[in-house]
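Just one protein chain is left out here, and the rest sit where they should.
Chain IDs A, B, C, D and E follow the sequence of writing; residue 1 opens each chain.
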Amino acid sequence: MVYITRKEHFNAAHQLYNSQWDLAKNELVFGKCANKNFHGHNYDLFVTVKGKPDPDTGFIINVKELSRLIRTEICLVLDHKNLNIDVPELVGKMVSTENLAIFIWEKLHAHIKGCELHCIKLYETENIYVEYFGE
Amino acid sequence: MVYITRKEHFNAAHQLYNSQWDLAKNELVFGKCANKNFHGHNYDLFVTVKGKPDPDTGFIINVKELSRLIRTEICLVLDHKNLNIDVPELVGKMVSTENLAIFIWEKLHAHIKGCELHCIKLYETENIYVEYFGE
Amino acid sequence: MVYITRKEHFNAAHQLYNSQWDLAKNELVFGKCANKNFHGHNYDLFVTVKGKPDPDTGFIINVKELSRLIRTEICLVLDHKNLNIDVPELVGKMVSTENLAIFIWEKLHAHIKGCELHCIKLYETENIYVEYFGE
Amino acid sequence: MVYITRKEHFNAAHQLYNSQWDLAKNELVFGKCANKNFHGHNYDLFVTVKGKPDPDTGFIINVKELSRLIRTEICLVLDHKNLNIDVPELVGKMVSTENLAIFIWEKLHAHIKGCELHCIKLYETENIYVEYFGE
Amino acid sequence: MVYITRKEHFNAAHQLYNSQWDLAKNELVFGKCANKNFHGHNYDLFVTVKGKPDPDTGFIINVKELSRLIRTEICLVLDHKNLNIDVPELVGKMVSTENLAIFIWEKLHAHIKGCELHCIKLYETENIYVEYFGE
Partner (left out) sequence: MVYITRKEHFNAAHQLYNSQWDLAKNELVFGKCANKNFHGHNYDLFVTVKGKPDPDTGFIINVKELSRLIRTEICLVLDHKNLNIDVPELVGKMVSTENLAIFIWEKLHAHIKGCELHCIKLYETENIYVEYFGE
């Protein structure tokens, strides 16, 4: 079993705001992230798949295909978007990095053929990242 | 003459949209950056000052003071903000990285004492950065 | 189960010297690290916790709280310190990166509430890092 | 159980070309990587071993020894080489990053004494890396 | 005057070999870089242009255009190529990083419109880079 990882990135705006709480509680919990006018990040996304190298190619997956898949299924949906407004599946949800990693796993999972999705690793800033392994 | 640089960072939302143009022209020129709901970035900010080391300290400037100054004058104003809405001086302006670097120079310039501001270097993404030397 | 990681850093002096050995043996085993006047490092510390996202916040842990905890419990104790002299629990111990990672785990472990400490990853230089998972 | 990782690097030329296929199929599958005149990479190699710290040293392994071992057994063999021509064990094989990581594991494995080889992590570019855990 | 920089990258094989010298002298001067079967690198290319921000856009240059220009004029010519064989203008020349930076300047220079090319910065490895300012 060999693991291969491809890095892609997207830039997006978001806010952390629970609409069932008042502003004071939101600011207490989320601090500056509750700004009603949004803030944003450069997200770095690392997608890891695992499998056995194909004897004809030496590849688990053609990494150019993996890149194209991440760009089509994820970056096209999230890049230069407002995650709270522009992405129908995320509207009304808490768009934490944790939930965003799970969202990416779920969108990407069924598209990986011939090997297995292993991990979504998502950097929100250079000091914070989340990993999700599908369960 | 010795140069010392301090890195700080802030996360912000913005859009590039010229209100004197229609949507089609904005999208032609700014592409995805014209998204009306905003997108965002992790901005890395490098501030360089120059001067002669003080014989008593070996310092051009106490870099902890420089850090505090950048955080107070710049990060407090820009971090977790929407640059088009939350920053009075930028409202109605094109918030390109170029103009943002000039804005930071102008805000910081008068606060540097005992040495000289030399350069504002601002990363919008890891692949794009702007430098401004005050003229 | 989702994993979230926060990076913090501290700068410290140390030496590697086993007082039960003579100088020659120490220099043979530890090389330049045995310098009796100490050398030092910028340590980068990555703390990973795991848990389930809270439906109200989308968070496993409020990462600002995690940051505050690491700064209070670890950085305040180790930053700008001499690890062989200034840290009572480490006096007389071999302050290898391995033992330092275990020390950090043990200091931090009991403070993590509502989720679980998963990994301490500690960079001594950009070319050397240690990981400890608590057992 | 503690894990320690050492980074080394090497620069090499290679191509991806399956000699049982014609040129058209090779270009379809491998794209620009099939260039018959070769292209190349700066490979970053991370070798992780695991074990218990020795009470006398605090070390799982003396990392200077680990570095020397990687340089002697791997970098001397691969650095500034053409992986398809200059490395006898790789001639006629598909030199994908996957297969190269397995090759490095197999060359290094028997040389690790007193602790266990845990992972070979090999970066082909800053956007692509492979991990192999020996099975 | 504001400066903006765009990073792109390409991977290529090359060798350093002066055909007017014998093998022994080439190996003495160029060491492992003289390998007749080539070695390779991941080159990181930073292109800096300077100018005044356009009041309508806030841009010195549309950085997407700059990126497209670098990819078309430089990366298409150099990426996944053997610099000694596949690039007509470089055949028979010493393809040092110095000469490659000058080559890139000369190819790119005439294509920059509305602002000025300021610097080509080319990383051969993370430890070596060259800068060329056109004179």
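Assume a contact is a pair of C-beta atoms (placed from the backbone, for glycine too) under 8 Å apart; a residue touches a chain by one contact, two chains touch by 3 or more.
If you're wondering where the values come from, they're calculated on a predicted model, not measured in any experiment.
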Check: Looking at C:39, C:71 or C:109, which residue reaches the missing chain?
Finding: C:39
Next item on the list: Tell me where the left-out chain touches chain C, residue by residue.
Entry: 9, 11-14, 31-33, 35, 37-42, 79-82, 85-86, 125-126
Next item on the list: Extract the touching residues of chain E with respect to the undisplayed chain.
Entry: 16, 18, 20-21, 29-31, 93-99, 101-102, 126-133, 135
Note to self: If the hidden chain were put back, which residues of chain B would touch it?
What the structure shows: 1-8, 48, 53, 55-60, 62-64
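Here is the rule we go by: only the chains that are shown with their structure count from here on.
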Note to self: What's the distance between the Cα centroids of chain B and chain E, rounded to whole Å?
What the structure shows: 29
Check: In whole angstrom, how far does the Cα centroid of chain B sit from the Cα centroid of chain C?
Finding: 33
Item checked: Multi-partner residues of chain B (each touching 2 or more other chains) -> 31, 126
